[in-house]
Every structure is written in structure tokens, then in C-alpha cells.
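A single protein chain has been removed from this complex, and every other one stays in its place.
Residue numbering begins at 1 within each chain, and the chains themselves are lettered A, B, C, D, E and F in the order written.
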Amino acid sequence: MKKQSIRFKNYFYTFTLLWLLWYAFTTSLQPAELTVGAVLSLFVAWITVKYFDCCDPILIYPGRIVYFVGYFFVFLRALIKANFDVARRVINPKLPINPGIVKFESKLHNRFAKMVLANSITLTPGTLTVDVIGNTFYIHWIDVKGGDPETAYKEIAEPFERILLKIYG
Amino acid sequence: MLKKIFVLFLLTVTGVALWQSFRHAPFGENRVGDVENPETVSAFYLKHSPETLHTANSVTAIVVNFRGFDTLGEVTVLFLAATGLASILYRRKEDEEEEGGHLPVRVKLKSSTLVRTGAKILFPLILLLGIYVFVHGHLTPGGGFQGGAIIATGFLLMFITYKRFNVNHKIMVWLESLSGLAFVLIGLYGLVAYGSFLQNIPWTGRLNDLISGGLIPLIYIFIGIKVATELTNVLDTLMNTKPRKK
Amino acid sequence: MNSFQEVFIRYRELMEIAVYGVAILLIFIGLYAVLTKKHLVKVVIGLSIMDAGVNLLFVGVGYITNHTAPIFSPGYEDAADKMVDPVPQALVLTAIVIGFAVTALALSLVIRLYRHHKTANIEQLNSLRW
Amino acid sequence: MDIYVALLILFGGALVAFFIDDLNRRWTGPVALAFALAAAVAFALTPEGQHLRLSILGFDLHWQQDSAARFFGWIVLGLTVLALIYSVKYMEGKARLGYFYAVFLMSAGGMLGVSVSRDLISFFVFWEIMTWTSFLLAIYNAYYGVETKGIKYIIFSSIGAYAMLTAIVMAGHYYHTYDLADLWQAGAFSFRSYWYIPASLMLGFAVKAAVVPFHVWAPDVYAKTPMSFTTVFSGAMSKMGVLGLLVVLTGLYAGGGDGMFWFRWILGWLGGITAVAGTLQAIRQNDAKYLLAYSSVAQLGYIVTALATGTRLGLMAALYLAVLHAAFKGALFMVAGAVEKQAGTTDFREISGLIKRMPWTFFVALVSVISLAGVPPLGGFVGKWLLYESLITETHSYFLVIVIFFSSTAAFLYAYRFLFGLFLGQAEEEIKQVKEASWWMLLPMLVLAAVSIVTGMYPGLIFKPAADVLAGWGLPVPDWHMSILLNRWGNQVDLVTVGSTVGVVFVLVAIYITLKGRKTTKWVSTKDISTSGEIPSPQDNLTFQRGFFKPFERAIGRLYDWDANGIWEDLGAALEAFFGFVRKIYTGNAQTYALYVIVFLVVLLIFARRIFG
Amino acid sequence: MTAIVINIALMLIGTAAFIGLLRFVKGPTAADRAVASDTLSVIGIAGLVLLAYVFRRYIYTDLALVYAVLGFIGIIVIARFIERAL
Amino acid sequence: MVISPVHYIVAPLAAAFFIPLLNKLYDDAARVVPGIVLGYLVVVSAVLVPQVLYNGPITEIIAGWRPPFGINLVMTPFSAILALLVSFMAFVIWLYGFRFRRTLKGGVVMYYEILQMMMTAGALGIILTGDLFNMFVFVEIAGITAISLSAFYRDRDGAEAGFKYMLLGSLASVFLLLGILLLYTQTHSLNMAQIAERMPAVAQGVKIIALIFLLVSLGIEAEMFPLNSWAPDAYSQAPSPTSAAFAAVLGVAAVYALARVSYTLFDAQSVSMFLMVMGFLTMFFAETAAIAQTDLKRMLAYSSMGQMGLVMVALGIGNETALFGALFLIINHAVIKALLFMTGSYFIYNNNSKRLVALNGIHKRLPYVSFLFSLGALAIIGFPPFSGFWSKFYILSGAAKRELLPLIIGILAITIVEMTYYLRVIGRIYFGKEETEPASHKPSINALVAMTSLAVIIVVLGLYPGLISGYLHKASMFLLDKQAYIQNVLSVK
Partner (left out) sequence: METVLLILHYAGLFLILLGSVFLFLGALGIYRMPDLYNRLQAGTKASTLGAMSTILGVGLIQPSWFIKLFIIVIFIALANPLSSHALARASYKAGVKPIITSDTDEYAAVADEAGRPKTEKNTQTL
């Protein structure tokens, strides 16, 4: 009984997201567009529901929205910083780099959360996620400030993971 | 070395000939002519696509209606390529025995967990995008082929990231056959009802509405489905060729 | 009128060289690969490059300076005399799909050949001759 | 009865024979014979002078039962019927009888068709039918000849046929007709306007008539084909070449005699050379079949020379010899076939002394050989007489007379060799069991022998239809009598008297020799090679069977060096090598192929204006 | 003002594409070319959107979206090819 | 629904799309349905061809847009006869192979049947379409099926043959596209009638370049020397019914395209010399290569190329007589070569070898098949009274009308080469010494019917060419009359 309701829930949020996406594609509120979009979203949801497990509706509970917004700004800051960092290195004729690959353990358990973290790391200053095996992140670091996992964790992942842990618990 | 020089000579002659002859069609020159009183096919299409067919995308109007017969052939080419591919790479029992009972695999190595997570999110998005592209083929630069190709790449993403991702071949066959048949049947409807194969129905709606262009969007949807299933089949067959030890 | 369009008008000759030239160059490169490369896959890639060149030539031929895509989307309903030639675009769509079909078929043949001869060298594919 | 009835019977009979073989192999031969007889009856019942015009693809076909058609048609049908009677026993027990008889009848149909065709289209169609069917029979006995020898026949025939075809289409273009009468009228065969039309026609006919240097196909094919068909092959089919040459000659006459010079001299000399070459080759053969084959080539040479004179007597000689050659050479090939069937071989070195075992066969051989040698009182003599008369009195070609005379004299040598090799000399142990041939085989042989005998005394029997032929086509006709020959000095020869006299003398001599020989001959095996203590090698000439005419061969040895056969074979080998080289352009390399395409494209682009401008 | 900014942006993007192409040509490994084409595709998406604005045609944005999707999947496929998983 | 030319394309297409579905429901659907479809096409031909011959050409509008704006199908007497020929031959070939393919198991049969049927559809499209680009599409349909079928058997060197065909075919399609594009830039049309109408205004230089690209492209498909190197490999590696179809279906369409482009788009005079010379070279190289072959199917393939060369020569001669001969030869070649491949296939099947040596004495094991093969061989050489003679005679007469004596001699000389190797094979079949005695596979009843019907056609057409000559005359006259074609197509409302 419970399983079924979960299934329905999955269908529902997959469908809703897709329908929203359809609206974004068409940016039209014509009844025909919306109807067709609904039908097609339903169809795509039917095909893909078993894969689309990232975005449980839990995530849009009000408390978490705040964290989302918070994360966005943290990320945006890091991103802009990263870009100026890159600009600095690229323009500098000496190419000041000290690369290496470090690893650290993440506390996240949700696969989607790990992906968000990895992407964030890739987009932030001087780091690039090379691989994630289990909870171990391997990071290519353009300017290694310390080879041990703790330093790496602190420097690279902590600001993001703090918020992600709040969201995905 | 001598051969390469010879080849370069040949190609230069060919290139020069092409260049010389295309100079007779200067780049950017208007060769379409007056649209109101069409002398060329292009002008005729630009006139009748919005006026008669009420189809915003005149390329779509050409592809599906004015030159719809080409498109039927084109769909057939794709279908035949899929068939040919299957017949060329078909694995018989003897082949499997010859290769020591190896089963075919698509990918040999596990892919990154991140990509796998991402693919799951993107897959529905890509499918919907593909569908959007062919449903709006008469309104936007999309169409059945483009949409079908996008859907097939969505499947490609899943094929290369998941070792065990499989398509339901039965459904694929049904979709492929029925969409192809639908195309032909719509064409035949034109023949029966209006005396000309693939002739559009007279009711063609309002320009730039989703429901416009008469049967054009419908045909393009079927083309989209057919292309999507066929390309997916092609990719599936092409990738399922590596032997794997039992 | 933006400067992009001005460039198109003022340097028509240059654009001609750019578009037709690149298209013909692609055909040239593709043919060169077909005629000289020894690896079967490279030969097939050469064919695809040729196809690309021809397709580019199609699109280039249909282009009209300062004209826009032949799509009567909102705001462009009456712009028929400001649109590029739609026919080559429709044709190129067909040509692309057919090119893809042939390439897929070619690759499947390469796979079979590689399995049968254990080599992808085109010069060793001559059990049929004379 | 219309003309086509006989043709339909023959072609229909072919179909029936082919399928009846599957039902009962014993019936195939008789059924084929029945059809041939029916065709002969139908042919006989066809009214004289009947015209038949058919239209096919817009071409008017013209078949006519004129005197020429009857003359050549009877040669064909007569020989066909006799050969089929002969075949019933001769072919007994051989494989693929359906194939043999079907193709035989079709071949006869083709020849009969050629005889009645009076337009070039149907002439060519029947000509080709006759050719490929005879090819199918020529390879009947041995496939391994096909790669070289059998195929040589069809290649030469086709060179000839296609030369004809070229002439036909060009004539059709220039004169807008294919009808012979119209073409004769229009002067199409004159050498003045389009010389290659008569020339290529003559080439085509010359090949079929085995004229040097296009004769090389003939000996092998005549010798290798089943003898029952060789009879027809050599006796009738080669006469189709004669008919063709007659057609051209008629055209020359109708066109006012233009080019008669070329016709007379080139063809005449080719005929003479053919006669000599054939004779010389015949002399050195060790196999009866080959001997006869080369002899056929030589005899056809006489006929061609006679025809080439284009004069009254010459033409009469040609037609007369055509019939006689059919008779005696047909008979001789049947003799060879009978010997082969009864004794297993026709190699002179392996058998001899068959006279006692096969007396009837010997009789036929004797008569035919005498006729062949042109000795009175048999038919062959009359033909030679006419030929000499014509060459000396009408065209004054004395050199040609010498050539022909040399060849005739030399012909005695092989004629004797044939008789001696097979029938005279000592009988070996091995042939003790040999029996006389079946009456099915003897009967047609005797009929043919009778022709030689009867025409020896009453050549007028042939003069009459031959004169009709000449008169019918507007060619010069000589005076003729039933059994009297006239020479230029007006001396009369009564052939009946000559014949009776010689006959009596011959019988007396024969009795004398037989009685005397009994007493004097000492019987030793020819294979008894024990001489006084020395062991001879196989090359040593111990018996007459081996190297029979060694001294003669030594005397004229240089002539043998001109071996046309060798030249053709070298040419063939060179061509084959060339073909093998050409196909190497298909290297098997896909890139090379693509390069061909681009090279071709570039060549076209470079010379675009020149090619398409 | 608008035109100047847009032109500067187009020029920058064009130069960027050219530099990216240089890397693509240089290689040296297939992976390097893949990196170059990855960047090129992103540059291309931005360029397409900008051109859509230049020509004032909303419908061109669809192209950018499709191009983004195809570019991404293309790079993933190449990556799988490079690691010899195909 | 009234029968119309569009059925030629739509019926096989619908069937092809439907077969995979049907095959899931009914096991033999893939084998049966193509027969029904091709049989239906024969019926369509039987209805339409007389209509065309007596009432004049049919121009079928598609999608309701009259020419030159829409794509249209044109059935002139010339194309109508070829359409009848192609559909009939495809049906016979299907009939021939019906039981043969039982040896193949599972889905492969379906692939095979679909491809084989669609090759016919592609050929029919080439023959019927009045639109240049549409012709390209059908060329590709035919090409893709042909490539796939060449590579069908994997125990042979099929893939190699397929690859070579693919390579040259791709070059062909690139050149075809370039030619079409060039013509489009100059005439702003893709409709062949309108292009023909506007052609005089086109600059000579561009016209010639476009012509060259089209000729090279179609020359590849039509097996013109030196573009025909794919042919021997493809013919010899493909399954025998397919080899038969290459000659009887694909070759017909390719030659048609060549004729249409030369006669309608350009003027026959300017192409005349080119076609004659290339046709003659094609004959020469093909026949000389054929005589040196040791493999039956390769020999037949080279022979096919030789025949195509003769057709090209006839097209080049270009007067009505020669065109009549060309059309007759196309028909003859289709029928006879199909018969030769069919019977040859049984030889190969029995010997387990394609080598000519293996044919020695095979008539004892396969008397009837040997008989049919020999009949075909004699007919293709052009021996009277078989049909091959008449076509050759007409072509020669056409050459005579242009007083091309050297050409006549050349053609006949090459015919002697051709004759030589065919007669050698006949010799082997009947008189060769058998070397092996393998188990005998007798032809199945359907194959017998197919082969016999072809043999009957050969004989009947040889004896009564009048049966079809009137139609052929009409057709060849129409091919020559460019204005009539333009008129017929462009006047349709």
C-alpha cells in the first residue's frame, strides 16, 4: 500500500517537473500547448520515472528552500572567485600553478547531493573533480595547499557540504 | 609521396572546377525572386507556406508537404539503413559459438557515478526536449528528424553510462512500424480523399498556433517517433557488437 | 541594421570565399582522406567530411544577404520577401539524414571487416579482385 | 504445302527428340529420322517458285522455293536423312542422344532455312542457327577440345558471321532493304560503291567454306564431331558458304560485273591455295578422320576456285562438285564412322586389312575414293573436267590450272593411303572379331556411292538442276547433255561408254589381283619387329603404317612450315595473355577504385569543353 | 551603445572560438581535442544565443538548447571512447 | 482507390514498415508479404502500362502541388515499360527465392526480404520520378539496400564487397548532390521538365560541369568503365537472387537515369560521343576481364557490365533505331541475366563452389537447370533466334544509320570474346569430366516456375519480337522527344 503511494508520488513529481519544463520550452499558456504538454509529460514520465529519482518533493519544503537560496549565493560567490582566479593564472605569463590530485572523504550519502557537491567543486577556484568512489572524492587541485585529506576537505568541500548536509540530511 | 602529390593535383582540379561553377551563383544573391508572383519554387513555397498551409516554418512545409515524398523516401532510407545494419551485424548462433559463447556487451567499463547520477536527471529532460522539438516542427526550427535524433542521443547517453540499460525491443518495433505506417496512411488518405498522395487537408488552422498546418505536425510527429526509434535501434545494434567472455 | 549585416554586404566577396571556400575545402579534405588514409574508419570519416562540405555548400547557396530564416514566427508573418531560400535547407535536411544512414552502414561494415580480417587497413582488403 | 512447313517439322522435331530421349532412348534416333523424312516430303511437296513474305519487327522476310533453294535444300535434306539413318546404329549406346538429335535437326533446319532465305535477315538468322547448333555438335565428343579446338570453330564462324552482319546492317542503311532481289538490283554487292559490303559478305562465306587462311577450324571439327554429323557438316554445311558466294556473284553480275576481277582472282587463288594446302596436310595424316577432314578442305578449295571463275563452265563445275563432294565425302565420313564403330579406331597405324571383315564398307570407300580422285568413270571426274575446261578455255588462268593439277595429283596419294591404311595390308589378330557394319549404316553409304557411280555416266542428272539454279538467278548457263562432255576442240566423250569400259577392265583386274595375291603373300604380323638381331626403336620405319609418305613429305617439307594453325594459336595465346593483363586493373583495392573515379572525373573536367562542347 | 557592446562581445566570442580551435588542431592527444571541443561547444551556445538576439529571433534559442544537449552527450561519448569503455 | 503510379512506391513502403510487426504475429510473413506486394505491382503495371501506351503519359501529382512545385511521378511509355519490367522481374526473383531462403533462420530472413523488396521500390522510384532530388533519394534507397545485400552473407567476403560498393556509392551520391545543386542554382528548380526547359539559358561552362558530375555519379551506378569496379565484387558476393536483381532491377534503373539525364536535361548530341566511347570501353574491359574469370558469378558480373556498356553505346548512338535496340537490350539483359544467375545459383548450391571448374559435367546432375543456363547463355550472346539477337541487330543498325563502321566492328569483335567464354561454360556443363559427385539439390517447384517462365520469355521474344516491338518503338520515340516530356509534365494542372 505504502509502496504504491510512493510510486504515485514519483509519477506525480516527475510529471510536474516535466510539465513545468514543457512550459519553459514553449513559454506559452495556450490551452492547446498546455494540454499537449500535459499528455506528453505524462508519457515521458511513464517512461522515465524509474530513473528520475533525484528530486523528491521533500526538497521543496519551505525550510529547505532557504538553504537552497543560501547555497546558490555561496556557490555564486565561489564561482565568480574561481573565474577571477582563472583569469589571474591565465593572464600571468608565468602560469603560477602547483598542481596535484588530492582526496577527501565526504559525509554525504545522497547520490544527487554528491553530484551537486562534485559539480560545485569543479566550478570553484582551482579544483576539478576527477572521480568519486564511494564517499571518497579525488580532486585535481591547481594550487595544492596541503596533501592531507583534512586540509583538502577544509579548503575545498566544507562550505558547500555544510549546506548540502542540511538539505539532504 | 608521389601518389599524394597526384591526389592533391586531382583534388585541386576538382576544387577549382567547383569554385568556378559556384561563382555563377554568387553568395548572398537573391535568386528567389518575387514572392507574390513566384517564378521559382522557393518563392512559391514562401508564398504558400503561410498563406495556404498556415505553416510558420516553411522548411517544414517543404519537407513534410511540398516535397513530402522526398521525406517519405528519407524515412525509408533510415529504416533501410537500420535494417541493413541489423542484417550486417546480426549475431547468429554460429557466431556466438565461434566466439566461444561470448555475449555482446555495449560498454566494457563502469562509468563515473557522477555521470550516472546526472544522466538519470538529464534523460527525461532530453526526451521531453526531443518531443518538444518535433511537436513544434512546424513552428520552430525543429522537426521530426531533429527531435528524433535528440531522443536517440538521450538513449545513447543511457547506453554508454549504464551497462544494463536496455530498451524494450517489442515496443520499439511497434512504435517504428506503426509510425511508418501512419505516415503512409496519412498519405493515402490524401490520395483517397483529395486525389493526390500526401495531400494536406484543407483545414489548416491559424499561423503559429500549435494546431496549425493541417496534417503537417501530425506527420512530423510520426516521423519524429520513427526516427527516434530507428536511430536508437541503430545505436543499440552498433554498440552491441563487442564480444564478452562468459 | 547592425554591423554584422553590414559586414555581409560590404565584404560579399570575402564571405563567398569564406563559405564556398570552406565548403569546397571540406570536400577536398574529405576526398583526400578517402583517397590516402589507410584506416577504414578514417576513410569513413573522410566520407562524412565530404558530406559536410556538400551540405554546407547547399546552405551557402540558399543564403541571401540580410535575409532571415524562412520561419514565419510571431513578428515575421509578413517577412516572406526577407527570407532566405528555404529549398536548400529542406534538401540539406534530407541529405544529412541520408548521409548519416550511409555512415552508420559503413561503420557496421567496418566492424564486420575488422572482425573478419583482424585489420582495419584498407590495403589488406583485397581478397576480391581481378 | 508452304515453305515453312518443312522448317517447322525440323525445329519441332528437335523439341520432340530432345524430350523423347527422357522417355525411351531407343526411340530418339528413329523419331528424329521420321521428322527428317517428313520434312523431306514436305519440302518435295512445296510448289516450285513459291514466295513467302513474313514481317518481323518491321522487316520483310522473303523465303522462296526457287531452283537454288531446291538444289541446296535437297543436298541438305538428302544428306540429313541419310545421316540420320546411319545414326540410328552409329549413335547407339551413346550418351546425350536427346541433345544430339535435337541439335542435329535444328542444324538441318538452319541449313534448309539458309537455302530458302531470299533476304539477308532471315539468311543471317538461319545461318547463325546452323552455326551454333553445329558448334554444339562439334563439342559433343570431347569437352577438352572446347578450350581450344571446338572454340576455334565458333570463333572463326563468328568472325565470318559478324563480318556478314556488318555488311548486312550497312547494306540496310545504304539501300533501305534487306531483300536479296532488291539488293542485287541496287548493285549493293558491287565493289564500286561500298566495297566492304561484298568483301565482308565474302569473308563470312569463305570462313564457312573453309578457305585458307580461315580453314584452321575445319580439320579438328570435322574429325572430332560424331561422323554421322560430320557427313552433313562437311557435305552440306560447307555448301552454304558456296551458296553465299553464289549470292554475291549474282549481285556482281546484276551490278554489271564490277569487281569481278577481285572476285575471280583473289577468291580463285585462295581456292587454289586451299586445295593445295588441304591436300598436303591430308597426305601426312595418320588418322582416317583427319585425312578426310583435310581432304574436305582441299575439295572445297576446288569448288571455290570453280565458283570464282564466275564463268558458265566454272559455275556449273562448282555446283556439280558441290553435289558430288557431298556424296563421296559424305560416304567416306560414314566409312570412317563405320570403321570407328566396328574396329574402335581410325588410326592407320593401329588397324589394317579390314577388306575381308568389312567388304561392303570397303566397296563404298573404293567407289568414293575413286570419285574423289577425279578418275573416270565416276562422278568426280566430270567435275574436275569442267573445272579444267573452265580455267583453261574461259579464264585462261594457266597458273591456277597448274596448282589445281598439282593438288589433284597429290590427292591420289592420300586417296591411296586411306584405302590401304584401313582396308588393305595385313589383317591383325586384334581385328579378327570385327564385323561388317549394320545395314542401317551400310544403306546410306551405298546410296551415296551409287550417286558417284550414276553421275559418272549420267552427269546430266545434276547438270539440269544446276543449270536451273544459274538460269534462275541470271547467271551464265552452259550447254549440257545428259551423258556427253565436250572439250574446246569439240571432241565428244560419251560417259556411258567410258564408264562401261572402265568398269569391265576394273572387274577383270580385280579378279586377277585377288587370285594372284593369294599365292604370293606371306603373312607376318605388322607388329613382328624381329629383324636380324637388332632391336629397333619405335621410331624406326618398319611398316608402311608409319611415315607412309615420309619421302614425299621430305621433298616438300618447306611447305609445311607455313602453318596457319600455329599463327592463329599464337594470336589466341597473345590475346588471352592480354585479357589476363586487362583484368588486373581491378586491383581489389577500394582506394584505387575511388582514385579511378576521381581521375575519371578530373579528366572529364579538364577536357570538358572538348568532350561535351 | 548596445550595438557596440554586442559587437565587442561577438568579437570576443569569435576570438575565443578561434583560440579554442587552435588547441583543437594542436591536440596533442584525443583527450586534448575533446577538451577543446567541450569548450568550443560552450562558446558556441553562448554565441548562438547572442546571435539570436542580434537577429531578434526568439526561435533561434531553441538551437542553443539543442546544441547544449548534443554537445554534452557528445563529450560524454568521447570520454567513454577515450577510456576505452566502448 | 484508383490505381495510380504512386502505388509503385507506396505499396512496398507500407509493406516494409509493416513486415516487422506482422512477422511477430506470423512467422512466414516476411517471406510471403513481399511476394504479394510485388505481385500487386505487376497488376498495377498491367493496368497502367496499356493506359500509358494508348492514352499517352501519366503525370501523377503528389501532395496536391502541380509540377514544377510539387514532386511528381511521370509515366512515359519509356518509363512505363521499364516499370513493368522491373516489377515483373522482382516478382519472378522473389518467386525463385521463396523456398531457397528457408535455409536462413530467424530475423535475418526478414531483413533480407525487406531489403530485397525495397531495392525494387528504389529502382521504381528512380524510373518514375520527375524530380531530380527525388531521384537522388531513390538512388540512395537502392544503394543502401544494395550495399546491405552485398554484405549479406558473412561466410563470403560480403563485407568487403559491401564496403567497396559503399565507398564508390558515397562518391556517387556526393557528385549527384553537387550536380543537382549546380543545376538548382542555375534554374531554380528541381523538376526535370522545368530544368530542361530552362537549360538553354544556363551558361555553357556550368552546364557542362553539372553534366559531368551527374554523369560520373550515374555512371558509377550504371557500371560505366572505369567507375564500375564495385560491380564484380558486389554481384559475386551477394545472394544469387540479389545478383539477379542487380542486373534485372538495379541496372535497369541506373541506365534509365543515365538516359533521362542525357536526353531530357541535356541534349543527346553533346553526350553522344561520350556515351559511345565510354560504353565501348566498358564493354571492352568488362568482356576481356570476364573471359579470364575462374568464378561463375564474377564472370556473370563482368558480362553484365559488358551488356550495360552496350546499352550505353546504344544510348550514345541516339537515333530511334538504336534506342529501340537499347530498350530491347535492357529487357533482354534483365530477363536473361536473371535466368543465368538463378540457374548459376543452383550450380553453386550443388557444387558448394563458385569456381567454373566445378561445373564440369554438371548437366548429368541438373539436366533441366543446365538446359536453361545454356539457353540463357546462347541468348545473351545474341545468337538468333533468341531475343538477344534482335536487340543487338537494332543497335548495329542504329550505328549503321550513323555510318559508324568502326563501332560496329568493335562491338562485334567484343561479342566474339563474350561468346567465347559463355560457350566454354556450356562446354564444361555438358562435356566436362566430372571431378566430384556431391549430393544433388534439385530446384524447388517455385524456382522451376520462375526460371521456366524467364526461359519462355526469352524464346517467345526471340521468335515473336513483334509482341512488344510496337510498344518499344513508341517508348524509344518518346525518349527522344524532349519537348513532349516537358509539355506533358508542365501542362498538368
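Methods note: a residue touches a chain if its C-beta (ideal position, glycine included) is under 8 Å from a C-beta of that chain, and two chains touch if they have at least 3 such contacts.
This is a predicted model, so every value here is computed, not measured.
Trainee: Over the whole complex, note the residues of chain A touching the chain we left out.
Mentor: The list for chain A reads 21, 23-25, 27, 79-80, 82-83, 85-87, 89-91, 95, 97-103, 115, 118-120, 122-131, 133, 138, 140-142, 144, 147.
Trainee: Suppose we count only contacts with the excluded chain; which residues of chain B make the list?
Mentor: The missing chain touches chain B at positions 109, 111-112, 114-115, 118, 121-122, 125.
Trainee: In the full complex, which residues of chain E touch the absent chain?
Mentor: 1-2, 5-6, 8-10, 12-13, 15-20, 22-23, 27-36, 38-39, 42-43, 45-46, 49-50, 52-53, 58, 61-62, 64-65, 68-69, 72, 75-76, 78-84
By our rule, only the chains that are shown with their structure count from here on.
Trainee: Removing chain B only, and moving nothing else, give me the connected sets of chains.
Mentor: A | C, D, E, F
Trainee: Between A-B and B-F, flag the pair that has more C-beta pairs in contact.
Mentor: B-F
Trainee: Between chain A and chain E, what is the separation of their C-alpha centroids in Å?
Mentor: 22
Trainee: Between chain D and chain E, what's the gap in Å when you average each chain's C-alpha atoms?
Mentor: Distance between chain centres: 87 Å.
Trainee: Using CA atom averages as chain centres, what separation in Å is found between chain D and chain F?
Mentor: 43
Trainee: Hunt down the residues of chain B that sit against at least two other chains at once, touch-wise.
Mentor: 7, 10-11, 14, 17-18, 22, 25, 31-32, 41-42, 45, 67, 70, 73-74, 77, 80-81, 84-85, 88, 119, 129, 136, 139-141, in rising order.
Trainee: Pull out every residue in chain F that's touching 2 or more other chains.
Mentor: Those would be 133, 137, 140, 144, 147-148, 151, 154, 159, 162-164, 167, 171, 178, 185, 190, 205, 209, 232, 289, 292-293.
Trainee: Could you list each pair of chains that touch, in label order?
Mentor: Contact pairs between chains: A-B, B-C, B-D, B-E, B-F, C-D, C-E, C-F, D-F.
Trainee: What part of chain B is in contact with chain C in the complex they form?
Mentor: Counting only chain B, the residues touching chain C are 3-4, 7-8, 10-11, 14-15, 18-19, 22-23, 25-32, 34-35, 41-42, 45-47, 49-50, 55-59, 62-63, 67, 70-71, 73-74, 77-78, 80-82, 84-85, 88-89, 139-141, 143, 145, 207-208, 227, 234, 237-238, 241.
Trainee: Per the contact definition, I'd like the list of chain B residues that touch chain E in the complex.
Mentor: The contact residues of chain B facing chain E are 107-109, 111, 115, 119, 122, 126, 129, 133, 136, 139-142, 146, 150, 153-154, 156-157, 160-161, 239.
Trainee: Please name which positions on chain C make contact with chain B in the complex.
Mentor: 8, 12, 15-16, 19-21, 24-25, 27-28, 31-32, 35-36, 57, 60-61, 63-65, 67, 69-74, 77, 80-81, 83-87, 89-91, 93-94, 96-98, 100-102, 104-105, 107-109, 111-112
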